[in-house]
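Every protein chain of the complex appears in place save one, which is left out.
Chain IDs A, B and C follow the sequence of writing; residue 1 opens each chain.
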Amino acid sequence: MKTTAFQHRFTVGLPDTDAAGVLFFGHLFRHAHDAFEAFMEQCGHPIPQLVAGGTWGLPIAHTKADYLRPMRHGERVTVEVTVRELGDRSFRLGYRFRGPGGTLRARAETVHVATAAGDGTSRSLPDSLRNALAGGPADRGD
Amino acid sequence: MKTTAFQHRFTVGLPDTDAAGVLFFGHLFRHAHDAFEAFMEQCGHPIPQLVAGGTWGLPIAHTKADYLRPMRHGERVTVEVTVRELGDRSFRLGYRFRGPGGTLRARAETVHVATAAGDGTSRSLPDSLRNALAGGPADRGD
Amino acid sequence: MKTTAFQHRFTVGLPDTDAAGVLFFGHLFRHAHDAFEAFMEQCGHPIPQLVAGGTWGLPIAHTKADYLRPMRHGERVTVEVTVRELGDRSFRLGYRFRGPGGTLRARAETVHVATAAGDGTSRSLPDSLRNALAGGPADRGD
Partner (left out) sequence: MKTTAFQHRFTVGLPDTDAAGVLFFGHLFRHAHDAFEAFMEQCGHPIPQLVAGGTWGLPIAHTKADYLRPMRHGERVTVEVTVRELGDRSFRLGYRFRGPGGTLRARAETVHVATAAGDGTSRSLPDSLRNALAGGPADRGD
């Protein structure tokens, strides 16, 4: 178990913003997913291979987000990814979005469920993935 | 108080899908917001005027979604919008996404907070908006 | 050959806009593609079946757009789709985006090439599709 979150960085671009001048709330999830993909690659389970392989899946069953302070055009944002829950068939990741100086701007969660190819019923997480997540940055959430 | 949800329809287009062949979870919020904007227009408070006016705002402070069954490319989806909570300074809307035949595919929520222009502190909802929401389709959620 | 363009309508939503307060140029192509998918369904060749079928493809090889006047948040836009060129292996569609009152806001083009599954080499358009396009709304462009 690590104590330091996995970090992913992005800059708020014009396509992220809306007419209110700040990051559109729905675009947060694209950046959360980019962070998730970078995290999974580091875990040794790159999502592109999983999606292309087609032998099992890892769809998102639940997501949520709290928007605390606006993220403005041009700001550098750091996404911190942590493992919040690790079950037999699913896991929960946490995301903290921090602006320059480390201020918390938003937090989010995604719950991923392992599914069998074909009928999409849930299945146990592969051992190698469970082990990788168990060794990842843990966090009880807030 | 109405008992029938406000309805908004869309078709899952290719830009909504991802390499897994189904609606990408983050794109759900664009469609939820389209439904929200259509609902607010019916309530007599069109979002474009609110955003352009700049005298007060209605940013989203919280959102969540449950994904129950995939939404596939080409499917006609109906979004049902209901009012789940109506406070002095904020309100909570519920969204149910139904596929052909009415099967529930996903549900979502958004919490909107009224803010003053300038410093972005919260303020009371304008009476006309509170009255419109109080007369809208209520729902305790699930 | 028809003389009236195929029509598709949308409303500029907050997720379509950017911090400059108008439709972000890149989002135009999502709406063009929605119009394309509605047009192809009317032609009897729905894109979802083509993509899921996997026996041939119709990728976009070229696109362009001219932005004449901004499209603002809340505006109702009509997209007019016409067939500009019909070859053995490809076709070119034109799109005109008109605001309320019919003013031209933007125009765009997409070139679609028929490809064989597997290696992605070009192939002749299926006769039924060529016939449907030949009977569609023609237009030499501008």
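Heads up, the rule we're going with is that contacts are C-beta pairs under 8 Å (C-beta built on N, C-alpha and C of every residue); 3 or more make two chains touch, one makes a residue touch a chain.
All values derive from a computational prediction rather than experimental measurement.
Q: Which chain C residues touch the hidden chain?
A: 19-20, 22, 25-27, 29-30, 32-33, 48, 51-52, 57, 59-67, 70, 110, 120
Q: Please identify, in ascending order, the residues of chain B that touch the omitted chain?
A: 14-15, 17-22, 24, 26-27, 73
Q: What does the interface between chain A and the hidden chain look like in terms of residue numbers?
A: 11, 13-15, 21, 30, 33-34, 37-38, 46-49, 51-52, 72-74
Throughout what follows, only the chains that are shown with their structure count from here on.
Q: Give the label of the chain whose average Cα location is farthest from that of chain A.
A: Using the mean of the C-alpha atoms as each chain's centre, the farthest one from chain A is C.
Q: What's the call on chain B versus chain C, same or different interface residues, using the half cut on shared numbers?
A: Because over half of the interface numbers appear in both copies, chain C and chain B meet with the same residues.
Q: What's the distance between the Cα centroids of chain A and chain B, rounded to whole Å?
A: 23
Q: Starting from the mean Cα coordinates of chain A and chain C, work out the distance between those two points in Å.
A: 34
Q: Please output the residue numbers of chain C that touch at least 2 other chains, ranges allowed.
A: 14-15, 21, 73
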